[in-house]
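Note that one protein chain is taken out, while the other chains of the complex remain in position.
Chain lettering (A and B) follows the sequence in which the chains are written, and residue indices restart at 1 in each chain.
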Amino acid sequence: MDFGSVLSGFEVVFEPQNILYCLIGVTLGMLVGVLPGLGPAATIAILLPITYNIEPTPAVIMLAGIFYGAQYGGTITSVLLRLPGEASTVVTALDGHQMARQGKAGSALGIAAIGSFIGGTASIVLLTFIAPLVADAALEFGPAEYTVLALIGIFLVATLGNGALIKSVAAAGVGLLLATVGLDPLVGTPRFTFGSDQLADGIDFVIVAMGVFGVGEILYNLEHRLRPQPAVLSFGRAIPRRPEWLQSRMAILRGSIVGFVLGVLPGGGATMSSLVAYAVEKRSAKDPSRFGKGAIEGVAGPESANNAAATSSFIPLLTLGIPANATMAVLFGALLLQGIPPGPQLIVDHPDVFWGVVNSMYLGNIILLLLSIPLIGVFVRLLKVRAGILAPLTVLVTMIGVYSIRNNAFDMFLVVGLGILGYGMKKLGFEPGPFVLAFVLGKLLEASFRRSMRLFDGDVLGFFQRPVSAVLVAVLVLTIVVIPVLRMVRNRQASLTPAERKS
Amino acid sequence: MSESYTRRRVLAALAAVSVLPVAACGGVKGGSDDAGSDYPTRAVNFTVPFAAGGSGDLISRAVAKAAEKPLGQSIVIANKPGANGAVGGKEVLASSPDGYNIALAVKSLFAITPLVVEDPTAIQPDKMEIVTTLVQEDYVLVVNAQSPYQTVEDLVKAPSVKYATAGVGTGGQLSQALLFKGAGTKATDVPFDGGAPAVTALLGKQVDALSGSLAETMEHIKAGKLRPLAIFSTERSEFLPEVPTAKEKGYDVVVDQRRFIIAPVGLPEAVSTKLEQAFAEARKDSAYETFLKDNYMERWEVSDEEARQHLKDSAAQFESLAQKFGLTFKS
Partner (left out) sequence: MTVDQSTPTEASDEPRDEDGPPTGGPALSAIAGAIPVALGLATLWYARGLGFGALADPGPGLWPSIVAVLLIATGAGIAVRARTARDTEAFTRGTTAVVIGAASLAIYAYLFELIGFEIPTLLLLALWLRFLGGESWRITAVVSVLATVAAYLLFITGLGVPLPHLIGS
């Protein structure tokens, strides 16, 4: 480790123009994060031509800022409007929106911002010291490991809901089915595309999430438009009170670690991290039944995790030249346009860029925290806007956001269709959370499983013969057999002495 | 995009009402006669039918930037990905031929995609104008640097090979399938979801080999993580002069990717000339030159007739090869 270049990275960061671009980046990121549908990938793509005229380091500092800034912003719509713009904020919507309905929107957003800050910052520290090490470990993850990981994720998803488990499983099943729309990933056979090449590449996750959560929720509310809206009298404080802090600090710590580790995995890492963080909190809570009804740990854990994951997803890009997600792919392109090929040589050939960008994230996270706390007070006032006015504006921004994903009006029809589905699910008592998350993991599971079988020549035992996948299989067995048995025992005890549950 | 569309509709409607009697005997051609003379009067929409950040997106942005000056108008890029470029391509070809709607297209859509997907509405090489040809990108066969295979011969003699590809219907898949089939190797193809995951799998030794574009692999070759064994082009690449072609090694497999710009048929003469000139000028731009070098792309600058013929020839050739070796991509 060459500390000279780490420190000179800080010199790079504190050049006035770099501070300025960092500020522009994170502010813009937060803004597009708040606008549902308009994600960081699209924004960075739009800004690519502008970066031609900027030097590489400030350009990448700005674009990176958009990415992690959007993570802060995305939480706001998840919590206030139950409109998650990213796969990694879906679970935040579960308890976050409940908190908002109970008049604790400020607390939810405050703890999310602080969790994000801690998760993000912890992740940068780890990145600085062990990036190359972690990157090599990520390469150990092949199709077999992803298969087991996705399977664990899907089991966690099914237990996420609050209603009857069987309905959560059914909702997850529909999500898995929707994920198969498009050309088959291994042989190219069209599945459920009905001859349209609009569906050939499958359906974008953002469309699914905005359809069943956002549009579905708005349609649902239309049905009861004459009913007086439950007035939100208080918002809670953006700076958490002592008990709230005590309740969430361990969640933040656990979330940060989970996020850092899983975020390194290209493909599904960030989503898995928020999901696992939520499951960990729910499992380790004294009273898991609070979850889904506004448990603050259910916001703190996943939010710390997805920001830590966002930061650690830079590791494969910067050290191996592998983009871990769609946004990283655009950043990859941005670096190429600057004549700086991301790859194993980056840190050697362009240490100023590498350390400049990494260290700028400290600054960016501080700016975001300082920006978030006062802005929360502004944003929560959205809840005061009458539904009659807020709903049309939300729906408009959603439709435009959906269009901007592929610049395609077909996707607007899709989001309306999925909105109707979301409405129907809500009426019939199915929860959208398991549906949406199963959709994300379903693609990963099927493709990884089939790749594994080709690699193993059809030998299922292959999953047990690779060290990492064998460990994951053990975790899987633990999650689906051992823990439910323990929980059943605990539930039985709880039902014997109901008084204990309240303590 | 729709601005032209709308304006044209309004104009067409007005024309229909006011000059109907004239049109009946005078043969009005929808008002597009004079459209070419002062072209371009506003920004040109350049549809990139691929996701932002990929090779197709980057080359489009590079050439568009260089073409703005000779064209005298700005060129606005919109990414409209889907079905290897078919979604955005079809839409642009269905728009009005006024020179304000152009799109990037790739050879694989015409030469390889038909082997995989049955599409009765697929774009035909004869049903589009080729505004300009841009680049050619070669595929290189690589193995992990720690792999025991030093040459192509070593690899094809291996008892069994698992090879990664960037997905179904990509040049990387076709080139490896043809190579291993031709050599009689017991080989299994493992398609990944794009070039980056495929490279990752090879770096992690999850697979034995990969055929990928130079843009995807060169950095890893330079860093000594991947070893190039052969290149699937007719001649050696200027970027990897010491790597033999597959042909030299006795495997007659030539697969590459080529990129060009298309427009709907029926462009007025003046418009197509103007566009051609602007892009011809753009290809001489020094920043564009640097971009090509940085991204390991070779120039492919031929006439539209030659380009069209190349697309048809490659499609026919790949189809007969696939039949000869009994390759089935469709199921």
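Convention: contacts are C-beta pairs under 8 Å (C-beta built on N, C-alpha and C of every residue); 3 or more make two chains touch, one makes a residue touch a chain.
Since this is a predicted model, take the numbers as computed values, not measurements.
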- [ ] Check each of A:I124, A:A158 or A:A295 against the chain that is not shown and name the one that touches it.
- [x] A:A158
Task: In chain A, positions touching the absent partner - done: 32, 38, 42-43, 46, 155, 158, 162-167, 169-170, 173-174, 176-177, 180, 184, 186-187, 189, 191-192, 215, 218-220, 222-228, 230, 386-389, 391-393, 395-397, 399-400, 403-404, 407, 409, 412-413, 416, 419-420, 423, 426-430, 442, 446, 449-450, 453-454, 456-458, 460, 480, 484, 488, 491
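We adopt the following convention: only the chains that are shown with their structure count from here on.
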- [ ] Please give the residue numbers of chain A that touch chain B in the complex, ascending.
- [x] 41-42, 44-45, 48-49, 52, 138-143, 183-190, 197-198, 200-201, 266-267, 316, 320-323, 326, 329-334, 336-337, 339, 341-345, 406-408, 447, 451, 454-455, 457
Task: List of chain B residues in touch with chain A within their complex - done: 51-54, 57-58, 61-62, 65, 77-83, 86-87, 90, 116-117, 119, 160, 162, 167-169, 188-193, 196-197, 199-201, 203-207, 218-220, 222-223, 225, 290-291, 294-295, 329-331
